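Every protein chain but one is kept in place in this view of the complex.
Up next is chain A:
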Amino acid sequence: MPSDRSHPERSDRPTPGLAGIRALGRAIPFRISFKTPFKTLGPGSVSSLLKIALDVAYVLLMVITAVLLLVFLASIFVPIANLNITVSNDSGGRQQPLTRPLLLFGVGALTSYFGGFLLILRNLRMIFRTLTIGDPFQPDNVRRLRQVGLILAVVTGGVWLAQGVVAARLAPGVMERQGFGELLTPIFSVLVVFVLAEVFREGARLRRESELTI
C-alpha cells in the first residue's frame, strides 16, 4: 500500500498523546526515501571497488604478518641483554628494560593480531567476490561470516587479555590495564556479525527454496 504523508492518518480518533507524536512525525520527515546513486552489487559496482581495496589490504597485511613472524623467530635467538634497550609509556614516565619474555610476548601478540585480521580479510575478500558476481546469498557466505565473527571475538578478546597480562606482569606501570568497558564495542561488533551471518543463512535458505520452486 503506498504511503501517503501529505494527508492526515486515516485511523480512528488518535489519543491526545499519540496525536502529538504523529504531528511531530509529520513535521519532521523521518521516512526519507534514500536510494544509493551508484550500483552496489554486481560487476563494476562499489563491491568490486571494495574487493580491490580488500585485495590490496590483504597483500599488505600478509607482508606485515610475515615480517613480524621473522622478527618473532629472530627474537628467540638474538641476544638482547647486551643491547640495553628500555621501554616506556607514551608520556615517558617509567622506564623498564626490554626483557626477552616481554619482547617475545609483544611480538607474538602482534603477529597473532595481524594474523587474525589476515584471516578476517581473507573471508571478507571471498564474501565480496560473491557480491561482485551479484550472488550474495551463497551458503558458503554464512560459514565465512561466522568465521569472521569468531576470529574477531578471539582477536579482540586476546588483545584485551594481552594488555592485561602486560600491565599486570610483564611491564607494570608502563601500560594501563583496560577495563570491562573497553570490551563493549568489540562484543557489540561480534554480535552484529553473528546476526548478519544468520540473515545470510535465511537468505541462502530462501534462495534455495526459490531455485527449487518450479
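Descriptive notes on the structure:
By definition in this document, contacts are C-beta pairs under 8 Å (C-beta built on N, C-alpha and C of every residue); 3 or more make two chains touch, one makes a residue touch a chain; residues count from 1.
Here is the rule we go by: contacts and distances are computed from a predicted model.
Only one chain is not pictured, and the protein name UniProt records for it, out of "BFD-like [2Fe-2S] binding domain-containing protein", "Phosphate transport system permease protein PstA", "AAA family ATPase" or "Transcriptional regulator", is "Transcriptional regulator". Within the set A:142, A:155 or A:170, the residue that contacts the chain not displayed is A:142.
Although one chain is not displayed, chain A still touches it through residues 139, 142-143, 201, 204-205, 208-209, 212-214.
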